[in-house]
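What follows is a short report on a single structure.
Some chains have been omitted; the remaining ones sit where they do in the full complex.
Per-chain residue numbering starts at 1, and chain names A, B and C are given in the order in which the chains are listed.
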Amino acid sequence: MIAIVKPGTPKEGVAQLCEIIESKGVSTSVIEGANQTIIGLVGDTTRIDPYLLESNSMVEAVRRVSEPFKKANRKFHPDDTVVEVGGVKIGGKGNFAVMAGPCSVESEEQCMIIAEQVKKHGAAIFRGGAFKPRTSPYSFQGLGKEGLDILSKVKREFDMPIITEIMDARDLDLFDDVDILQVGARNMQNFSLLKELGRYGKPVLLKRGMSATIDELLMSAEYIMSEGNDQVMLCERGIRTFETRTRNTFDVSAIPVLRELTHLPIIADPSHATGYTRFVTPVACAATAAQADGLEVEVHHDPAHAASDGAQALLPEQFEDMMRRVGIIRSAVTAEW
Amino acid sequence: MIAIVKPGTPKEGVAQLCEIIESKGVSTSVIEGANQTIIGLVGDTTRIDPYLLESNSMVEAVRRVSEPFKKANRKFHPDDTVVEVGGVKIGGKGNFAVMAGPCSVESEEQCMIIAEQVKKHGAAIFRGGAFKPRTSPYSFQGLGKEGLDILSKVKREFDMPIITEIMDARDLDLFDDVDILQVGARNMQNFSLLKELGRYGKPVLLKRGMSATIDELLMSAEYIMSEGNDQVMLCERGIRTFETRTRNTFDVSAIPVLRELTHLPIIADPSHATGYTRFVTPVACAATAAQADGLEVEVHHDPAHAASDGAQALLPEQFEDMMRRVGIIRSAVTAEW
Amino acid sequence: MIAIVKPGTPKEGVAQLCEIIESKGVSTSVIEGANQTIIGLVGDTTRIDPYLLESNSMVEAVRRVSEPFKKANRKFHPDDTVVEVGGVKIGGKGNFAVMAGPCSVESEEQCMIIAEQVKKHGAAIFRGGAFKPRTSPYSFQGLGKEGLDILSKVKREFDMPIITEIMDARDLDLFDDVDILQVGARNMQNFSLLKELGRYGKPVLLKRGMSATIDELLMSAEYIMSEGNDQVMLCERGIRTFETRTRNTFDVSAIPVLRELTHLPIIADPSHATGYTRFVTPVACAATAAQADGLEVEVHHDPAHAASDGAQALLPEQFEDMMRRVGIIRSAVTAEW
């Protein structure tokens, strides 16, 4: 961390600033320029609140020099984290996992039909929503516990691990049979929930908030990890921008940026990112080409009657086509010559 | 709601679309243009999922015609909602309330000092955080229950209603003595929490999420109201944009927009919007000039040692100056000639 | 176009609105709902200013039903536009063109070295900036005419068409030997320049403005095309969002969206989108996977001494690696089974 001193601050002022900083157990080192003096902070700078230091009338600005996340940081953990559920590996060289299924669990029949199709075409994990975060209180809110029971049946019938969203820490005891707990974009900074999942210990798929920076996503992962759970996967699902032709703007470069900053697996969700079936395959291909570790995709055999988000679901045959293209692209990503 | 039909769709296709819509209990009316055919949907269009209808291959796009919020909608409730706590009125013509206090409750002494000052200069309600939503798990997380106890003492000592943030529905029984429960920006779409507060029934201050549209803010208010609680206040506290010179971008025009769309009281938080003490007063004045119903402002007698967000706190004398200017501006807002 | 009538407007008001609209030569058709009345506008709605109509006190809102662009619109021109320069085809099925070279033209020697390398590895067109739009007036502004002369030499030496940016219509007579004129993001709505290029008639690569919607990009293309020049290519180069880990946010889904809306070729610029060499190849691969018609990439043999934007240039060997991966991905994009 560095503190930029306001021009015109006398030497005694700079000395006083250094004392304030050192009183928190952090060393200082001063660089005097022609117009500008900088104080370098050396040591455990997590003891310093940068906004507070910036509020000192002699300080012009404070800049971080190192990232505030530790457990999620590749610098301190250079090896890729590999999450393993029911024999499926996510993350790490050579692994690539596709999670597919309907937006909402609607019925046992619906899930069985879709699960058979997505498994046949190469999906490794089955997804389906039982608790649904909907913008409107008047929209379908999910089947709840009944939906989780249906997912359990799919898990056994097709021998596929299951992933579903948790919205409320109080529901946690219903999730015993769930393999991966998903935290939705709207709950990315629901810190109570994150801590609870950190203690619970099962793999978590953490979705990036609509207006969350990459650093904030990593800080939310840090919340889970700081409670002892390092089975965290990150999911890019589009951010909010001024563009309205797609539901969100898929930030494809977040994938290589995250790859550099963290050792955690990186999943892409092209369904929520775009909001329209016809854009899902191009974006799924793009995410694969950018070296995502996996995809989460919505598939429905009868989207016109889906309970939610039918507009972004792939038909089974569209999913098959997507999987073929993704397969070729993976060979470009992993090629060495 | 209207559905725009894809050019080239034959008459039978249009008829088929109308049947699909009517099967959900909604009437249709067709307008044929030279290049474009439109289907008007008449009746209770909440039965139609616009995204789903848009996914039909004969539909080009779907546009809403009326707002999806009802209880919060001024069209159906033209009179201003007035929230009253401990004799203080918020909302409605002629009322203007200022909530002030420290970002975090740090100690009884700290709160007593600040409460005396803010009361003296005209604040009607005391604010202070006991549960703190922090981006980093390594930052101060608030005093919790102990903080709530201190707030209760302030309430009695100074006869001021108190407002504080709730982050987890499981803590609700600790909030018995709290007058207004605040929902933070990060929890604006924590729907489980919103429903619980709807059932709890006490006044709620709902902060706009960092990337929430005005319509989404109103839909979140609708979640609380649909459970039977209409004591909801809305708070503009800055949205996330590309500009980094301030912590967020205060959306001042949201105030007149909300005034038109809803009957709920509108509060402005210039402290979190800007992030820096020196911009708080100008933005507080701006919000007042734009006809906000009140302000929530952070005040600290010793910001350099605040446990959180000291960089944006006003000193008591700065708060006094702000209150004077706000007073003059209120006279411009309420003037009739 | 539809006009949504304010609730409570009497029948005579609606009739009056219809008269106003019909006085501009546009027919109307009224749909009366329980709570809401809609007027459908039928005919040449370009005669109606939607903002103006919306300002009528009886109108709640106006929604467009059809796109305001015509010549760029795939609906009216379903076949892909293929731009051909010096034997290189851009756009249309099976064509894929890579434009590569340094950000700035610095010297003849520099350009010759780079051109040899990029040609060897498969670039079809040579890029280099002679007039440079720099945020600071104190930064290198380009070699100007001398730079254009160097580009001409490269063109002859390596038999490659050349592309370079034009910033000022007054320079147009210097561009006689240039094959493709590039309009930078900052000039996307410099309408005087666009009209001039429309009259000039040579192929134009139009970059998307940092905060331009896809529709605005198409309207700017329409400016060029409405003057008689239909040799327009569109370039996605990243938009401005709140994320700061990359220079801009590459909007990969803009590629399939544009593919649907327009027949014009779509080029991606991963260099400016990301701003950092190490993210260029993943994003180039992603754009290819999303079915771009080509790439514009910055390559420099000695980035540490580049006059501008060295931080985002690929070394020739990195460009070679990128081209190999892009080649495999193209096979996934064009596969049929």
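In the analysis below, a residue touches a chain if its C-beta (ideal position, glycine included) is under 8 Å from a C-beta of that chain, and two chains touch if they have at least 3 such contacts.
Keep in mind the model is a prediction, meaning the values are calculated, not measured.
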| item | value |
| --- | --- |
| Identical protein chains across the whole complex (3 displayed) | 4 |
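The working rule: only the chains that are shown with their structure count from here on.
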| item | value |
| --- | --- |
| Shared interface numbering between subunit C and subunit A [over half = same, under half = different] | same |
| Chain closest to the middle, measuring from C-alpha centroids that were averaged per chain | A |
| For subunit B placed onto subunit C, the superposition rotation in degrees, Cα atoms, nearest 5 | 180 |
| Approximate Å spacing (C-alpha centroids) for the pair subunit A, subunit B | 26 |
| Mean-CA-position distance for subunit C and subunit B (Å) | 38 |
| Centre distance in Å when subunit A and subunit C are each reduced to the mean of their C-alpha atoms | 31 |
| Residues of subunit A engaged with two or more neighbouring chains | 211 |
| Subunit C-facing residues of subunit B, complex | 2, 4, 7, 29, 31-36, 38, 40-43, 61, 63, 65-66, 75, 240-242, 244 |
| In the complex, subunit A residues that touch subunit B | 20, 46, 49, 51-52, 54-56, 68, 133-139, 167-170, 186-187, 189-192, 195, 209-211, 216, 219, 222-223, 226-227, 240, 275-277, 303-304, 306, 308-313 |
| Subunit C partner contacts - residues on subunit A that touch it in the complex | 211, 213-215, 239, 241-246, 249-257, 260, 273-274, 278-279, 282-283, 285-291, 324-329, 331-333, 335, 337 |
